[in-house]
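Missing here is one protein chain; the remaining ones are kept as they sit in the complex.
The block that comes next holds chain A.
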């Protein structure tokens, strides 16, 4: 994911196939069913659903965090959170 292609030409067919495989291994449903190579259309459809559900999760978690933060005192838990995340 950190490899950067030259910005000149388009990406080759092989690289596209590689990206499609990587995408398939990332998607939760495709991974569970352990499918052979799925059709590109289905894969993209699942990718769109997955991204939408991840965005919804971010929004839901934001609401939850806003509610939690509105009930906590200002200073105490933050050092603990930072410590737990850096472990």
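Operating definition for what follows: a residue touches a chain if its C-beta (ideal position, glycine included) is under 8 Å from a C-beta of that chain, and two chains touch if they have at least 3 such contacts; residues count from 1.
FYI, contacts and distances are computed from a predicted model.
A.B. asks: For the chain not present in this complex, what protein name does its UniProt entry give, out of "Proteasome subunit beta", "IBH1-like N-terminal domain-containing protein", "Pantothenate kinase 4 (inactive)" or "VPS33B late endosome and lysosome associated"?
C.D. replies: Hidden chain identified via UniProt as "IBH1-like N-terminal domain-containing protein".
A.B. asks: Just checking the interface: what residues of chain A touch the absent partner chain?
C.D. replies: Residues of chain A in contact with the hidden chain: 1, 4-5, 10-12, 15-16, 19-20, 22-23, 26, 39-41, 44-45, 47-48, 50-52, 54-55, 57-59, 61-70, 72, 74, 77-78, 80-82, 84-86.
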